[in-house]
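Just one protein chain is left out here, and the rest sit where they should.
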Amino acid sequence: MRSVVPVLAVVAVILAIWYLACLPMNIHTALTNAERAGVAVQPEGAAERRDRSGIGLALTNPGQWADTWAQDKPRLPAPHQVLAELWDTTAMKKVTSKRSLVFHGWITLSATLLGFAIGTGMGIVLAIGIVHSRAMDMSVMPWAIASQTIPILAIAPMIIVVLNSVGVQGLLPKAIISAYLSFFPVVVGMVKGLRSPDAMQFDLLRTYNASRGQTFAKLRLPASVPYLFASLKVGIAASLVGAIVGELPTGAVRGLGARLLTGSYYGQTIQIWSALFATAVLAAVLVALIAGAERMTLKRMGLGR
Amino acid sequence: ASHSDNSVKLQLQWVTQAQFAGYYVALEKGYYEEEGLDVTILPGGPDIAPPQVLAGGGADAMLNWMPSALAAREKGLPVVNIAQPFKSSGLMLTCWKDTGITGPQDFKGKTIGVWFFGNEYPFLSWMSQEGIPTDGGDDGVTVLKQGFNVDPLIQRQADCISTMTYNEYGQVLDAGVSPDELVTFKYEDMGVATLEDGIYVLEENLADPMFKEKMVKFVRASMKGWKYAESHPDEAAEIVLEYDETGAQSEAHQKRMMGEIAKLTAGSDGSLDEADYQRTVDTLLAGGSDPVISKAPEGAWTHEITDEALK
Amino acid sequence: MTLVLSALILWAAAWWLNVRLANGPTAHTPATKLLVPVIFGLTLLIMWELIVRGLNVPLVILPAPSLIAARFAQSLPILWADFVQTFVKGALSGYAIGCAAAFVTAILIDRSDFLRRGLMPVGSFVAALPIVGTAPILVMWYGFDWQSKAAVVVVMVFFPMLVNITAGLQETTQMQRDQMQTWAATYWQGLWKLRLPAAMPFVFNGLKISSTLALIGAIVAEFFGSPIVGMGFRISTSVGQLALDMVWAEIVVAAIAGSVFYGVVALIERWVTFWHPSQRR
Amino acid sequence: MKGVSQATVIEAKNLDLTFQTNDGAVQALSGVTLDIAAGDFVSFIGPSGCGKTTFLRCIAALEQPTGGTLTVNGMTPEEARKARAYGYVFQAAGLYPWRTIAGNIRLPLEIMGFSRAEQAERVKNVLELVDLAGFGGKFPWQLSGGMQQRASIARALSFDADILLMDEPFGALDEIVRDHLNEELLKLWARTGKTIGFVTHSIPEAVYLSTRIVVMSPRPGRITDVIESPLPKDRPLDIRDTPEFLEIAHRVREGLRAGHAYD
Partner (left out) sequence: MKGVSQATVIEAKNLDLTFQTNDGAVQALSGVTLDIAAGDFVSFIGPSGCGKTTFLRCIAALEQPTGGTLTVNGMTPEEARKARAYGYVFQAAGLYPWRTIAGNIRLPLEIMGFSRAEQAERVKNVLELVDLAGFGGKFPWQLSGGMQQRASIARALSFDADILLMDEPFGALDEIVRDHLNEELLKLWARTGKTIGFVTHSIPEAVYLSTRIVVMSPRPGRITDVIESPLPKDRPLDIRDTPEFLEIAHRVREGLRAGHAYD
């Protein structure tokens, strides 16, 4: 709560800079529009202005500033334009409408959640394997790291096509791409967590003659919970990115990713920005939900202080 | 694969828009249903290679530009053109007039945006016919891989960009540019036009009479859709809007697009014109150092389906 | 079918071998530590080859590793040019700028608690903007060449770096800071002699995370417009040409470059943070 | 009490233990021979690194000697562990932070498969034994260091092992609390008659608690002296100011100093 004032201050500064940045960013178009409408601008001719800096042009043509904040397809939309679009496409549309961001957000969210579940499950299973089998640790870990250096956008279409050829369609392919991005942080965090108890804690269980299974259930697993949650927060954000990437090669018909893409086909910058912000808000909400679950669980476990 | 059922999946090569109005009209008006077909239309996008989808069994038929389809054929994916609803090409280069460009020779030293993804071939062979290198420098053109909007032109990052008469050109005008500020070069006019949006299927499937029969019905219904769309452009555009799930299309834009598309489909009854085919192949074979296809393809098209369909 | 079967048998055999190696007497030698993952990787490759051949998967869907290797060998000059464009020009420069900017910001934030509490939440929100959305915008702003790719990379690595450096600067104990105070050290002396060295393990953690992000960011940005060279350009156009072997050759380059980049950063980390318990053995 | 001829519980003969490390072999124990009788309270004292912990760990079968023989109740340490022969208390309390005090004490009981009712019963008993009744529902961090250490002792007592091994259990506590816990431990020992092996760094603590004090010297870990305490079993805290006490303390100190090379 102590952060409210600083955050507001920072947001205010960002908004101010943003509005200012619209001037040089959009001034070229503003001048061209004005010229077409017969207003005199400095200098004349779009070709002439092409290599001029936006800042210089903005300074010499203060009369066109207002237009830089009100264009249809600006290079940088002004904050109020994005907000208006967000408002228009969430609150003002029925959630079942194709033009509603809530509708598209839900499509993306469902793939995200499914992918997150798959990825987290896989990550946990892999981590359990890795801490219990040296062979698995040594063979899998380097490749798990390497797998993350592959640009997912490049293989996403192939995953879709391959799955399609074995008859898997719809939500699942997107979820698998999203799982691919989210499993890695979970593996890393979970391995760390399962290994986090110190030697003494293991020794203690040995003096009780505890079995492997008991050691896992009574020591490793509870000890890993804080680590797991830390990874889940990274993982859910990665899942969302994965779901969006997965939407691009599925015909890009529905979902926030499709909104981003179709927005860019038609140069609808305002639509792109509002889809972007919707995504970020969705990510923030998801992370906050996990953080809430984390607080609750840790408190139950007596770890939250 | 079993082709005994009556389902047909069609892979488009772009997102839902009036470019594909004929198929949506046929679907909406029940022409497919009348033929006893259950048709699914799969929209495309920049990350979707229709031949790949076809190869993976994700679709029964695809729409494709012929250069791309012939290249796929040479890569070992035997696709066959069974119908050609688009008679003429809508591809063109759009340039700023104030760059001083008046003809192809003025491209030297300029920056030009080109679509890749299998669509660069017509451009490359045109340039090689003009004798202009495409690797930059003062004597050649600097080629950019253009994204799928007109920003590079509007932002003046490129002097010319690729546009379709029915889509991107309109977007340039929508951005407030008047046609007088632009110079355009239609591939059709330059003599380097290649065939666009044809219907392709896998060769091996054509061996199956059941499949063939399905395609006959499909092409017949599709052409009926096209002809209806041509004569009712506004209604067709509205149907397309109806099917657009992204909610990103605007009515004005689709109506204008439909108007332009109608001009391209006008001369076709669906059957491939051998002369057009030959011109396409010649253009591609003339391509520069890295030609799309190295030899004239065999069996890349068939009239069997259209002959049957148009009876 | 026999090929698929032999793939499964191969898997079982290789796994058995690895279990033996990992639990055997030589398990802690560097040779074994290298050998085990290599065997695992090779097994996957051979299984891939066998399955693709066994099931007759079309080339345009999934090429066999042997074809990819052949394409790789034939296309070295192209791959090299793409690598230079994307990795050296785009990813590395963006990485350097992004890390440096995060560093400066971290020190600004460090001096002002107000800034930290204001910027961190906003920063994490901005960091959640997906690159597939920001990349087209940055390409529109910074042009088609490597500059826009570098900008995408800057945006991608900035926040993870900032978080790590900030956390690292908080890493010193109260006692260590008190100690500095008893010597009447200035802010900069405390920063330079105590807090920066203590932050290094965190800084390197950030550098490692960012190293994989950097290359991915540069490649993805090329999908949204590029000159006609670069790894992302090649991948996206090759998919259109159904040259899947080329696509995979580029992916191999990306994986190698990414892993080597990561490895180099990890090596430097060993060298710089030699004192940290996790680096001592 | 059968006087000197009590049953031998732990019997070490010529025990050797060498660790293989990256920097070469470290001989932690060398020729250690020692008998511990039932009901003994044996303290191990010696400079850091002399092998006190290692010896205790050998008894608990946490470490495998490389030479000599070691039997516990006539069995190998392994077998003795399976027979639940020991409770082990580590230097730090080592309570699991995600379990309440009662939950921590219940842990060995769960693992050993006691019934629910039995678990609850035993937890209640040992909590009373260590004076923590009413704190069962608290989490470890809600207790002071001394209370945590008592809980950890309760945990070791809960399954009623005959042998209690304690490795510097009070090392981290302040002197006053430590004195108090020493008193309590003596009472507990008197009440239960367990055999206790106790590692410490503090001479007064060793003298105050033990029936026998084993002095060890480092590199390689050897026993240099075994001192039988003539102190009575009943020991008020101020026994520490008596001449007998100081006499033993002095002897221990001398024994320590002899074997000690500073750092």
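Just so it is clear, A, B, C and D label the chains in written order, and each chain counts residues from 1 on its own.
In this section, a contact is a pair of C-beta atoms (placed from the backbone, for glycine too) under 8 Å apart; a residue touches a chain by one contact, two chains touch by 3 or more.
Being a predicted model, the structure only gives us computed values, none of them experimental.
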item: Partner chains on view for the chain not depicted; value: C, D
item: Options D:13, D:84, D:201 or D:219, residue touching the unrepresented chain; value: D:201
item: Option from C:54, C:121 or C:197 whose C-beta touches the chain left out; value: C:197
item: Those residues of chain D which, in the complete complex, touch the missing chain; value: 47-48, 144, 146-147, 174-177, 180, 201-203, 241, 246, 250, 256-257, 260, 262-263
item: Touch list for chain C against the chain that is not drawn; value: 173, 175-176, 178-185, 189, 193-194, 197-198, 200, 273-277, 280
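By definition in this document, only the chains that are shown with their structure count from here on.
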item: Shared interface partners, meaning chains that touch chain A and chain C; value: B
item: Required minimum of steps from chain B to chain D, each step between chains that touch; value: 2
item: Contact-richer chain pair [A-D vs A-B]; value: A-B
item: Remotest chain, chain A as reference, centres from CA atoms; value: D
item: For chain A paired with chain B, centre-to-centre distance based on mean C-alpha positions, whole Å; value: 34
item: Chain B and chain C: spacing of chain centres that average the CA atoms, whole Å; value: 38
item: Per-residue overlap in chain C, given as positions that touch at least 2 other chains; value: 61, 136, 140, 223-224, 236, 239
item: Residue numbers of chain B (touch at least two other chains); value: 46-47, 49, 52, 55-56, 147, 151, 155
item: Chain pairs that touch, as defined at the top of this document; value: A-B, A-C, A-D, B-C
